[in-house]
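Dumping the structure here so I can ask a few things about it.
Here the complex is missing a single protein chain, while all its other protein chains stay put.
Labels A and B are assigned to the chains in the order they are written; within every chain, residues are numbered from 1.
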């Protein structure tokens, strides 16, 4: 199964080498990949129908509980068939749709990677690998949406899509990690057993919010829906494949998959119902303000996704059954409508529904496909859409409360959706063919066969629902831990309230279709409302954030060195003070300290004097001399405290530093009094508090016991191993010789730097100022 | 004594920082030197101080025994002293060069980026 999942990625690598033949002779070769995968997965048909679950496990990063475990159950099976089946048709369609595109091989590469990622997503039983594939779908979809990378609009849409779904991906990661910690496993099928534990955890809400964030962004729920209409800039095969049939369903898939883990909870159900309900209604009404075929389809897709989320939110057995069926129904008819749109667009060069008419003369097969899809979309009896719609109403009608509200919500949404379906699947083909389209050629077979196949499947399943009942639908419900044995899909339920609702929907849709004509007026009306749309609100937030970042940078990166120092020190003081003042005992054990002698006190007094002299000296020379005195005083301290090597080195270096200063100094300007009194006080307080904290820190450390292991090793082995008796020197040249080697290299680099700074000639603008 | 050393280390840090926050270039470098001294002293102090027994093995002995000053911080500080010389000379020259180009000792006037100079 791993090979099957990774086949797309392997194929895309292969395309790097055979790309140029794919563009010319082997155009149909890529389509063999999804076809092969479809056949591979289809062979599990009997096993899945018998209620089996196929599992495969590969260890990956076991120590983190991240493994490649794959699990083919009913839900995954439906998705794999959709991914590979629709994938095959889309690949086939693409070979004609992008026939003369220079980058056809690249397109197939992206598409194959996407297919692999999607398969991995639905088959992963480990939530971490699910996340990985989830991100991979976002990334590959970025390239697919921005495929036409010469157009700025398409690049921008790709970026939006990546941004929104990318944020969702991060939320998924957060949710997955918390879920994994709470459930103590990253395996989804094992989480199901921990349901009670997860539900009682205080982190439950947080997990749910993160998962919602992921699902809502991916499945374009309000208010994150706007990337999907934008993504319609992609070539139509992409819209078909990613933005109706597969990728946007990933969010729904995630919710469905986690229903047995997180579901059956008021917060879960209410939130999903709320967001799904708003989305389905909002997007459905939006369809009447569009006249671009793909725009209409985008909004009806969002609406359909809203219905799915809504149904999962209802959470009852009937609702979940309706959702399962509706996933299939929607994939079949929506993919068809997209492909139909693509063919119309390619042949006529326009997607404006208000000018398209009478195309059935030219492209009868396409018209048939569109017509059948519209039937299924509208839920007219004998199509699978009818069954789907019936189930939705059954789901809402059997709710314990709010039946009227929720059912009418569903009815209104469905009316608008069926209107959208008529608009795309029927309207362009009926009526009188405008003159400008009379010269249009009949599209080739690869452009109409795929939609016809998809649309006919919708009708076949509608007539004979038993074809899918046992093999597809029931295992889905079993995979979310619901007993599905008593489910029976029917075309005819008899005269029930459900039938009445279905009829209302159909009639309502038809009425809308005949009464409402898509016009520029409606489009411009909705454009006026664009200001308050989630998209422009988010855009405004982004620009606000940019302003804020600019301000932040200007405040902190202001080019004043002392400001940087002050800020760093200030933060350090606060952090250190918080920690130190918390634990400090304030008890100083003087007895453990060594005794004072006169010499030491004299040295310290000299030092203090030198320090103050350095700070307050009016002339530079005096300050340098005073700082030299500090160095010599430290040198004496080293002498007192048994560090002869240090004393010698300090003495030599201090001498050299003073010489250096004197050499340079008289070329530098005199001191200027630049800061006012206030600044000096402020800096003084900051510096003193930092110095004070260092003192406290030193005293704190002195109160702790010493670890003498390291120095003991050197003390014992200096002579035995390294034949030296001056331990400090032995450490430098022998035990830690490599460090010293690096150190003298650094010294050499500093010298070269000095040499370069002074000897190399001033260049360009520097010379002018000389 | 350790108590006084701790205080003086803090004083060195404070003085160094204060000097670094002034606008004069020379003061900045003096501040760097003083902070460097403070850091050396801090490491030395935290390695515990011992009087009159340097970490040198006696003539007839094979290893250090009894009380001896910790050689590890001493080795650290020795390299630090020498490295700080390299750093200081580099900083001094940088200041000199900057002064030559920008003609100001005021750090605040050096905030322009290269392109603006």
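General observations
The rule is simple: a residue touches a chain if its C-beta (ideal position, glycine included) is under 8 Å from a C-beta of that chain, and two chains touch if they have at least 3 such contacts.
As a convention for this text, contacts and distances are computed from a predicted model.
A chain of this complex does not appear here, and its UniProt-recorded name among "Phosphotransferase", "Branched-chain amino acid ABC transporter permease", "Multicomponent Na+:H+ antiporter subunit B" or "GMC family oxidoreductase" is "Multicomponent Na+:H+ antiporter subunit B". The chain not shown here is touched by just one of A:255, A:512 or A:730, and that residue is A:730. By the touch criterion stated above, the residues of chain A touching the omitted chain are 644-645, 648-649, 652-653, 655-656, 659-660, 663-664, 667, 721-726, 728-730, 732-734, 737-738, 740-741, 744-745, 747-748, 750-752, 754-755, 758-759. Residues touching the missing chain, restricted to chain B, are 54, 56, 78-79, 82, 85-86, 89, 92-93 (touch as defined at the top).
Simple rule for what comes next: only the chains that are shown with their structure count from here on.
In whole angstrom, the spacing between the mean C-alpha positions of chain A and chain B is 47. Within the complex, the chain B residues that touch chain A are 1-15, 17-28, 30, 33-34, 37-38, 40-42, 44-46, 48-58, 61-64, 68-72, 74-75, 77-79, 81-90, 92-97, 99-101, 103, 105-108, 110-113, 117. In the complex of the two chains, the chain A residues touching chain B come out as 558-562, 565-566, 569, 588, 590, 593-596, 600, 604, 607-608, 611-612, 614-615, 620, 623-624, 627, 630-631, 634, 637-638, 640-646, 649-650, 653, 656-657, 660-661, 664-665, 667-669, 671-672, 674-675, 683-684, 686-688, 690-696, 698-699, 701-702, 706, 708, 710-711, 714-720, 725-728, 731-732, 736, 739-740, 743, 746-747, 750-751, 753-754, 757-758, 762, 765-766, 769-770.
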